[in-house]
Structures are given as structure tokens and as C-alpha cells.
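As you look at this complex, bear in mind that one protein chain is not there, while each of the others sits in place.
By letter and in written order, the chains are A, B and C; residue numbering begins at 1 in each of them.
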Amino acid sequence: MTQQTAANDATRRRIAESFARQGLMQHFGARLGYIGHGEVHIHLPISPNVTQQHGYFHGGATGAIADSAGGYAALTMLDHGSEVLTVEYKINLIAPAAGEELKAIGTVVKAGRILTVCRLDVYAQSGNEQKHIATGQQTLIRADAG
Amino acid sequence: MTQQTAANDATRRRIAESFARQGLMQHFGARLGYIGHGEVHIHLPISPNVTQQHGYFHGGATGAIADSAGGYAALTMLDHGSEVLTVEYKINLIAPAAGEELKAIGTVVKAGRILTVCRLDVYAQSGNEQKHIATGQQTLIRADAG
Amino acid sequence: MTQQTAANDATRRRIAESFARQGLMQHFGARLGYIGHGEVHIHLPISPNVTQQHGYFHGGATGAIADSAGGYAALTMLDHGSEVLTVEYKINLIAPAAGEELKAIGTVVKAGRILTVCRLDVYAQSGNEQKHIATGQQTLIRADAG
Partner (left out) sequence: MTQQTAANDATRRRIAESFARQGLMQHFGARLGYIGHGEVHIHLPISPNVTQQHGYFHGGATGAIADSAGGYAALTMLDHGSEVLTVEYKINLIAPAAGEELKAIGTVVKAGRILTVCRLDVYAQSGNEQKHIATGQQTLIRADAG
């Protein structure tokens, strides 16, 4: 489904503006990475704002960046009068989220007229090593932008 | 499954100590509420740290407190040498998360020897009104405390 | 959400007719039980058609009757020109599905204009005993009947 082509400038700008207005992402210290047609990356450096009781990334932080990456991936495939809302997501935490930074990748699996389904993957990076720490699936619904 | 009895003091203390060590929950401004045998509540007041692009609670914040509420609910039913890790969770966002405060309720549906399954519900409170804004399901695994 | 009132005759008839046309449910030997406003039960007796390799109910049979019970529960809350399609479901198999009969209960948690969210529960009955063997969550979308 995903064509590995970069999104156009208007789409990139639109996503960057939306991201900048998300208080939670700013507070987390998260930043946007690659923005392609049907694929968006979000990076999250480790900080005291995003940890659980053992100092690893909190599962809630992992879920939050995965959810956002999928939402923006869906948005890259819609016209500019549309927004997306998360209907539901499911995520498996498959390895300890330890490392310097997380990278969440949202990828559109199916873009329908009303609903979009994304795959969500999160990797933890430590030095040169990258580990797959979470994988999930998400359903989104198109809404008219206000 | 859930017996609506308050957890004992040692369990309450153990959960409060773990919660206080979660950087993410502290920075969110979240606080523990009711701690019962098989049921735990977490409250999250609105603040710029937890919002999405329209000023509502971010779906990632909703998911994070739901995940934590379920994890602590599972912990209330285990002996003190055990910890729990989230295997996976799935959450439906069923109404806009608008209001002054969210309340996440984690409830144990099935406590097994290795795995625990919880139901997750999140409510938004505005004045005297309370609205059901998310419902989910979570699988956790028991681990030996380090 | 669910009002524990029986559905009206037209709704009951409509669901019975749809159920009778489901080849899979007929070949499973499944039958409709209680049909209430926002709640539908489906019963499935044990038979060689529905077992896995150890002679218990197959997880796929458990999932199938749970999915159908949720779909019909959603249908009880829609006008007669509408149909529902399953968007997705998630089910935890929490105990061995052993016994003489399964009972799946679909319950509407949230009925929206476009989407409906249901809770799914399956019980195994052996003599007078009833055991909770699966719990799940389902998203459905309203469609115009053809």
C-alpha cells in the first residue's frame, strides 16, 4: 500500500503544524522524522518525562508516539479538508523499551473512504543497535476539518 | 472476579511507591485514586502536558493512564514478590476526551497463574457530568520482582 | 448503555432471518438465544464441527459466535434500513473452552451515528456450571442495507 515517496510540502507543513500544537508531544520532547506518503516516523529521546518505575520508556509513551505516528500516516493520504481521529489501537510490547531513543513508525495498510487501518512499530535505539520493542494495529476515521 | 474490597495497607503502599517512581505519571500530573482488590483508579487533570492539537486530552495520555490503572489492578492480586508487565492492550476511544479530568479504571477480569486480563475504562469529568470516553482490554504477565 | 428490555418483534424477526442465512452458523449448529435492546446471545453446542485438536471448542468457533453476537447486538439499536459490518474485533481466550455448550453475549457499549462498540463475552456450560472462557471488544460500522 505504502509508496515509499516523500509527502509533498503542503502535507509536511500541515503535519508539522498539527504536531507542534500537541502539548503532549512537546512535553514528551518528541519530534517528527520521516514523512512519506502513507508512512510517518516520530522520535522520542529518553527523559524523566517519559519513564516508568524502572527508568525505561513507559508503555504509555510507547503507545502515544505509535498512535500519533499512525494518525499522521493516515493524514498523508487524505485531502486537505480532512482530519483523522483514532477509533482504536492495539499494541504488543514485545521487548523492554530501554535505550536512548524510541522511533515509532506508522504505516497505512488500508486507506478506505471512511476508515484507515495502520500498522504501528516502535524501535529502541542504543548506540548503533536498534531493537523492535512494540508492534500494533490501529483503526482511524476520517472527519471534516473544523 | 473483582471483590469490591479495599486493598490492604502493604499493597497500597507498594503501589504508591511504584507510581511515584513513574516519571511519566509525575510529569502528567496524574494521581492514584481508589485502590481495591482487583481494581485501581488513576486521575489525570487537564494541563498543557497532556493535550492533542485541539486542546483535548491526547489519546496517548488516555491510553497511558488506562494501561497503568490495569497494571496496578493486576498487581493488587499478586503476592509481594511479583511484578507485572503489560503484554498488550487495546483501547477504543469512544467519545472526545474533553473535560477537567480523566479517571481511568482498571479492573481484573481474569487473574491466572501467569497471565492476567484486565478491562480498562476511562471517563471524562466536567463539573458534575461524567462521560465514558474510552474502553479497552489488556493482557499482563507476572514477573519476579528484581 | 444497554437497557435490559427485549427487542421488538420486527427486530427479532429481522435478526432471526439474517441468522438463518449464515451458512457458517447453521453448519456449526449454533442458535440464537436472548435478543434484547443492545444485547444478543448465541448458543453453540459441542459437536465435531467446532472442535480443535484436543476436542475442546476451537478458538475460531469461539471468536465466530462472539463476533456474530456483537454484530446482532449492534443491529438491535439501528433503524431497519441499516446493516452493520465488523470493522475489527479482539478476543482474549481466558480459560479452556471445554463443556457441552458455549454461550456468547454481545453487548453494546457505545452506539454512535457511524460506529458501534460492543463488549463480547463467552461462557462454557457443563451441567450446572458456567465458566467465563473469553472476553473481547469489537468495532462495527453502519452500512445501508442493499
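Criterion: a residue touches a chain if its C-beta (ideal position, glycine included) is under 8 Å from a C-beta of that chain, and two chains touch if they have at least 3 such contacts.
Source: prediction; values computed, not measured.
The missing chain, though absent from the display, is touched by one residue of C:Lys90, C:Lys110 or C:Arg142; that residue is C:Lys90.
Here one chain is not drawn; of A:Gly38, A:Gly70, A:Gly99 or A:Gly136, the residue touching it is A:Gly136.
Mapped onto subunit A, the interface with the missing chain covers residues 90, 92, 94-95, 109-110, 112, 117, 119, 132, 135-137, 139. Interface residues of subunit C facing the missing partner chain: 18-19, 21-25, 27, 47-54, 58-61, 63-65, 67-68, 85-93, 146.
The omitted chain makes contact with subunit B at the following residues, 87-88, 90, 114-115, 139, 141.
What we mean here is this: only the chains that are shown with their structure count from here on.
Residue numbering at the subunit A/subunit B interface overlaps substantially, since over half of the positions present are found in both copies.
When subunit B is fitted to subunit C on its Cα atoms, the angle of the rotation, on a 0 to 180 scale and to the nearest 5, is 180 degrees. Distance between subunit B and subunit C, defined via averaged C-alpha coordinates, is recorded as 29 Å.
Within subunit B, residues 90, 92 each touch two or more of the remaining chains.
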